[in-house]
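Heads up, one of the protein chains got dropped from this complex, but the rest are sitting where they should.
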Amino acid sequence: MNAATLTWATYAAPSRFYTLAGRLIPWCWAVTAEFCLAGLWVGFAIAPTDFQQGEAYRIIFIHVPAAWLSMLIYLVMAFWAAWGWMLNARMASMYARALAPTGVLFTFLALWTGALWGKPTWGAWWVWDARLTSEFILLLLYLGYIALTEAIDDPRRAANAGALLALVGAVNVPVIYFSVRWWNTLHQGATISLTTAPKMASTMLTAMLLMTIGFWAYSFAVVFARARAIVLEQESEAEWVRTLATGAEKS
Amino acid sequence: MNWTSWDEFFRMGGYGLYVWGSYAVAIAVMTGEALLAVRRHRRARADARSAS
Partner (left out) sequence: MSLLAVTRRDLRLARRRQVESLLPLGFFVVAAGLFPIGVGPEPQTLRQIGAGVVWVCALLAAMLSVTQMFASDYQDGSLEQMLLAPGSLAEIVIAKVFAHWLTTGLPLVVATPLLGLLFGMAAPAIGMLALTLLLGTPILSLLGAFGAALTLGLRSGAALVFLIVLPLTVPALIFGTGAVGAVDGGQSAQAQLSLLAALLIITFLGAPWATAAALRISLE
C-alpha cells in the first residue's frame, strides 16, 4: 500500500491499529520517562519551597496532572465510545474500553494524593471540597461504565450501552460539578478548599505541565497495550489474528 | 538546590510521609497498571494461539 492510499480510516481497522500501536508503544514510554524525569527535576530541584505549605505542596506535581488526566480521559473515552456507537466502528469502541481503567487509575491517584495533601495542610485525611467531591463522583462514573460493559456479554451491546452511559455521564459532569460547588459554598463552616493552592511560582507550573505531558504519554503507552489485548480478545475469529498467533511473532 | 543533604531531602521538612507516600503509590499503581496491561496482552495472544 503506497502513501496515497493510506488514510486515517486505514487505522480504523483493528489489524492496522494493532501493528501501529505496537510500534508506537516504546516511543510513548520514552516520552513518558523524559517528561516525568524533567518534571520531577524542575519540581524538586528548582522549584522553591512554598511559603505557607512547606514541602508538602510538592504533592501537586502528581495531584493536579492526575486530576486533569482523569477528566481528559473520561471525555476521550466518551468521544470514542460515541464514535463507535454512531458509526458502528468496532475499533473505536474497543479503544474506549481500553481507556477506562487508566481513567480509574488517575482518578484514584488524584483522590489519594488529595488526601495526603489535605492531611498536613488542612488536618484531615478527607476534605469534602468541591473538586475532590467531584473527583470522587467521577470515579463512580468510571466504575459504572466498567461495571456495565463488563456485565454485558455481547460485545456490541456492551460497547453501545457503555457509549450511551459515558455520554450521559459526560453531559452530567458540569451539572454535578456546579451543584457540588454550590453545596460546598453553602457549608462554609469549614472553609477548606484545595483550590487555594500555593501561589504558583512559574517553576511550579512548569513542573506540573511537564508531569502532565509525561502522564499523557504514559496513558497512550498503557492504553495502546490494553487496546491491543482487547483487539485480540474480540477479533479472535479474524484471519489476521490467526496468522499472527500461529506465525512468527514480533510484537 | 533546595536541600543541603539527602537526609533533608527524604524528610521533606517533616512532610516526608505524605510526599513520599504520594510518589510511592503513584509509581506503584502506574507500574502495576503497565504490567497488568502487558500481561493481558500476553494472555490474549496465548488464547488466540491455542484457539487457532
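Every chain is named by a letter (A and B) in the order it is written, and numbering of its residues begins at 1.
Going forward, contacts are C-beta pairs under 8 Å (C-beta built on N, C-alpha and C of every residue); 3 or more make two chains touch, one makes a residue touch a chain.
Note that the structure is a prediction, hence the values are computed from the model and not measured.
Taking every chain of the complex into account, the omitted one touches A.
Touch with the chain that is not drawn comes from one residue among A:21, A:92, A:127 or A:165, which is A:165.
Only one of A:36, A:77, A:141 or A:217 touches the absent chain when the whole complex is considered: A:141. For chain A, the list of residues touching the undisplayed chain reads 137, 140-141, 143-144, 147-148, 151-152, 156-157, 160-161, 164-165, 168-169, 171-172, 175-176, 178-180, 182-183, 186.
FYI, only the chains that are shown with their structure count from here on.
Once the centre of each chain is set as its mean CA position, chain A and chain B turn out to be 16 Å apart.
Note for the complex: chain A touches chain B at residues 44-45, 47-49, 54-56, 58-59, 62-63, 66, 101-102, 105, 108-109, 112-113, 116-117, 119-120, 218, 221-222, 225-226, 228-230, 232-233, 236, 241-242, 244-246, 249. Residues 1-2, 9, 12-15, 18-19, 21-23, 25-26, 29-30, 33-34, 37-38, 40-41, 43-45, 47-49, 51-52 of chain B are the ones that touch chain A when the two sit in their complex.
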